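In what follows, a structure is listed as structure tokens, so that the remarks can point back to it.
The other protein chains are all here in position, but one chain of the complex has been omitted.
And then subunit A:
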């Protein structure tokens, strides 16, 4: 329990007066303790040789053995390269597009058209990852897929997209753009809608063309938000999601689709090497933690905004 900061008597009185507030928050605190913090107690198995018989607490300490093994693993650099590579590729391509899209939508005057554009482009965002990957696989199928039907119609040879390692990153990022570009623009569209109309009127009186108004008013107004979003994207560079990559993965594209999170799942849950995979996961969590701290400090300095 925390002790009252305003003298010893403050807390007891506050509890007496607001006892039912404590009652309300109690289940929430218990939830966080059991569901979020108790697993952290399990992290110690990364430094132990976990055996189911001895349990988390009773297993024997082995120090940094599992970490050393991971760093010397022949897959180590492949995993890092794939994890960071997919993230960077994602930032380069998928990050600027919603901004561009928001700028376009903001220029539309017709209410009906504007609404249709948004309703349609937001729609794929709500499809599940399974449906998205299932769709991608159906479209890219070498024998029956639409894309290869088009290629064949133009006399080309069908391409085995899903099993070609070099294609993985592209498929991952382009399907993400199709799914999320529209919805990711919501924030930017809101910022643009909040721009003071007088700025535009003043520019119009000065004879600025629409393009000039876009470049000198709309874009500068978006930059602070965009920078913050970009910084946070960099914070999660080692944190590429498991769900979609795992579904897109197959034995033939593995050289470019194995990332840390799928590797942890494979060796940990499928291979039952609990301690080793816990060490790999911890290594990843620590890097993520450090990155997000650095990024938060940067955001504070650059944009005056931060998570905390």
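Convention: contacts are C-beta pairs under 8 Å (C-beta built on N, C-alpha and C of every residue); 3 or more make two chains touch, one makes a residue touch a chain; residues count from 1.
Quick note on the criterion: contacts and distances are computed from a predicted model.
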item: Chain excluded from display, named as in UniProt, from "Carbohydrate ABC transporter membrane protein 2 (CUT1 family)", "Peptide/nickel transport system substrate-binding protein", "Acetolactate synthase 2 small subunit" or "TonB-dependent receptor plug domain-containing protein"; value: "Carbohydrate ABC transporter membrane protein 2 (CUT1 family)"
item: Residue, one of A:129, A:163 or A:298, that touches the chain absent here; value: A:129
item: Among A:37, A:77 or A:170, residue touching the chain not depicted; value: A:37
item: Candidate in contact with the missing chain, chosen from A:204, A:223, A:252 or A:294; value: A:204
item: Contact footprint on subunit A, counting only the chain that is left out; value: 2, 4-5, 10-11, 14, 18, 20-21, 23-25, 27-29, 31-32, 34-43, 45-46, 50, 55-56, 101, 104-105, 107-109, 113, 116-117, 119-131, 133-135, 137-139, 143-144, 146, 149-150, 152-153, 178, 181-183, 186-187, 190, 204, 209-211, 228, 242-243, 247, 261, 264-265, 268-269, 274, 277-278, 281-282, 284-285, 288-289, 292-293, 305, 307-308
